[in-house]
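For this view, one protein chain was removed and the others were kept in their places.
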Amino acid sequence: MWEKRMEWPLNAAAVLFLAAYAWPILQPSLGQTGRVWCEVVTWVAWAVFALDYGVRLKHAEDKRAFLKSNIFDLLIIVLPLIRQLRLLRLVTVLNVLNRNAGLSLRGRVVVYTVGATALIVFCSALAVLDAERTQADAPITDFPDAVWWSITTITTVGYGDRYPISGTGRVVAVGLMVAGIALLGVVTATLASWLIRRVTEADENAQAVTREHLDELTREVKALRAELAEQRAGVSPEASEPLGTARG
Amino acid sequence: MWEKRMEWPLNAAAVLFLAAYAWPILQPSLGQTGRVWCEVVTWVAWAVFALDYGVRLKHAEDKRAFLKSNIFDLLIIVLPLIRQLRLLRLVTVLNVLNRNAGLSLRGRVVVYTVGATALIVFCSALAVLDAERTQADAPITDFPDAVWWSITTITTVGYGDRYPISGTGRVVAVGLMVAGIALLGVVTATLASWLIRRVTEADENAQAVTREHLDELTREVKALRAELAEQRAGVSPEASEPLGTARG
Amino acid sequence: MWEKRMEWPLNAAAVLFLAAYAWPILQPSLGQTGRVWCEVVTWVAWAVFALDYGVRLKHAEDKRAFLKSNIFDLLIIVLPLIRQLRLLRLVTVLNVLNRNAGLSLRGRVVVYTVGATALIVFCSALAVLDAERTQADAPITDFPDAVWWSITTITTVGYGDRYPISGTGRVVAVGLMVAGIALLGVVTATLASWLIRRVTEADENAQAVTREHLDELTREVKALRAELAEQRAGVSPEASEPLGTARG
Partner (left out) sequence: MWEKRMEWPLNAAAVLFLAAYAWPILQPSLGQTGRVWCEVVTWVAWAVFALDYGVRLKHAEDKRAFLKSNIFDLLIIVLPLIRQLRLLRLVTVLNVLNRNAGLSLRGRVVVYTVGATALIVFCSALAVLDAERTQADAPITDFPDAVWWSITTITTVGYGDRYPISGTGRVVAVGLMVAGIALLGVVTATLASWLIRRVTEADENAQAVTREHLDELTREVKALRAELAEQRAGVSPEASEPLGTARG
């Protein structure tokens, strides 16, 4: 119930968060007032996520189990409070993707992969631009360049025409590379499981046929037992009764 | 019937389309008349694809279902009408590959992968050359360079000796990278499904053996039931009849 | 028999071929006599492969089927006769790897993958060095560089510190990239099939258990039938015979 009702506010908070994070980076000339407002909006979005976590914790029957299985969510809420880790607030947004229940396993994998890849590329471009802009001689200086670099990195192409030179930029790059390996793995695994599924459907049909044979056999044995019961009712009493009357 | 008859015209239209698209790019010195003729041919090819779609829609029993399951075809027909999206007309050609029915699933995967990869590399090289040629200091300036760059990109090698610098060129590059991820996924998945198939053939044989055992058992039970019926016909009536005649 | 006896000569021919191909490339200062000798050795090795093909064709019962299933072997023998395609003679050597029968499917995949990768890297380095050496400003100028470039290409890393600039060099590079995609696919597929095998072994055990249950059931039904036969032999004849004698 709560999860249903929170769907819309969480998505809105994620979009607002992304917008407020992106604005000062995309428009470096933004004045002090604008920057403060963006900061406020990111904190409000954070508060919505924290509130959602709190209510889900309160509603949970086994609080210990909830804490244990949602340890990642808790970290995402708590860690951005440390100023140096505020980049992690971007991960919060990814979490919203987690809520698309109701699809088949492979459907969810596809939705999550496409959504997560787009978000990771967008957020990494923002983060790397933020980190590299202040560097002298940095190859990445505007947003289109940053997006281009993000995509060449996550696909593991890596031309090397653009690359980060700051420490923070390189940390973001490592995150993108790991995401790239995972992306390749997920695409391949989904394709493989689909292909293997199509090929092994014959197996399942064979299993179904086996079960049908088995059911036919069971019917046969049941009929046999019924006939036998009937025979016993017919042979032994009938066969002995006439003998009895013959004797009388 | 229609699909069979359209196979040849569609393939011809695709080849003509590719030729008319490639010519003005490969020969920049082509005069105005030549360019107009090429434009005319691409529109004729487009008309063949539109006609094919229209007739298939007319022949469809459930028009709503046809529109729904062929939404991608419709987009490919409609979108190139917008001038900025005329690059998408190249996708039309890929669609022709979709028609090779009659092969096994894995056979179709192989044909489609090889065909699509070759077409994507060729079309991307043309598109990127078209976009980059007008740029100052562009690293990609002739067709062999463009093909070389396409191949280093789709295989995710990405030397970085050639790379696009215009916006359109980068969009084409992103398409190539996505195709590269998909290509790697399809190659791996096909190999994996083949290897797993070879290894699990033993499983299927085991299943077949199980079914044989089951069939033998069914024969056994049927024989049992027949014997029992025979016995009943023999024992109870025969055993009581002699008794009856003994009494007479 | 022939295949067994040819194993050693074929391997020797492959090694000689590689040595004779590599020598003039690795030692550009080699005199005219040395070059002629190397050319002679490559032709002798080619003759051994051609002879092997001929004898296998002669021994084949269904010559048409042999030609059909060994079309690739024939092309490898015939094509290097065209001077421009003499690079293809390197493929002949790969063919020798095809002969390691007697291993399990996955074992053969591993041996073939490692052997083919090493051979492809070595031969590509030789071929690219041969093609690039004559180019002005070529980034690849000695054998260690060529091997280094081959490995960065086949693993799809592609630093871009070395890359071919001649047409022939780029054709070799494309071959290496395709081999790289295949290598990645084969490694992943072998690992996946091994992991899936380990995980599905439980399935097979379940199947074996099912079969055991089935066998027990069959024994049960057979015993039932035997008992019934015994009973019939006991009840109907014995039961009616005493009656018959009682009457007598």
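To keep things simple, chains are lettered A, B and C as they appear, and every chain counts its residues starting from 1.
Basically, a contact is a pair of C-beta atoms (placed from the backbone, for glycine too) under 8 Å apart; a residue touches a chain by one contact, two chains touch by 3 or more.
This is a predicted model, so every value here is computed, not measured.
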Where the missing chain makes contact, among the chains that are shown: A, B, C
Residue in contact with the excluded chain [from A:Met6, A:Leu119 or A:Val221]: A:Val221
Contact set of chain A toward the excluded chain (per top definition): 105-106, 109, 153, 156-160, 163, 167, 170, 173-174, 177-178, 180-182, 184-186, 188-190, 192-193, 196-197, 200, 203-204, 207-208, 210-211, 214-215, 217-218, 221-222, 224-225, 228-229, 232, 235-236, 239-240, 243-244, 247
Chain not shown, touching residues in chain C: 144, 148, 151-152, 155-161, 183-184, 187-188, 190-192, 194-196, 198-200, 203, 206-207, 209-210, 213-214, 216-217, 220-221, 223-224, 227-228, 231, 234-235, 238-239, 242-243, 246
Where the unshown chain meets chain B, residue by residue: 156, 158-160, 188, 192
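Rule of thumb we're sticking to: only the chains that are shown with their structure count from here on.
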Core chain by centroid distance, with centroids computed from Cα atoms only: B
Fitted rotation between chain B and its twin chain C in degrees, CA, nearest 5: 90
Same-residue or different-residue interface between chain A and chain B, half as cut-off: different
Euclidean distance of C-alpha centroids - chain A vs chain C, Å: 38
Length of the line joining the C-alpha centres of chain A and chain B, rounded to whole Å: 27
Residues of chain A engaged with two or more neighbouring chains: 156, 158-160, 188, 192
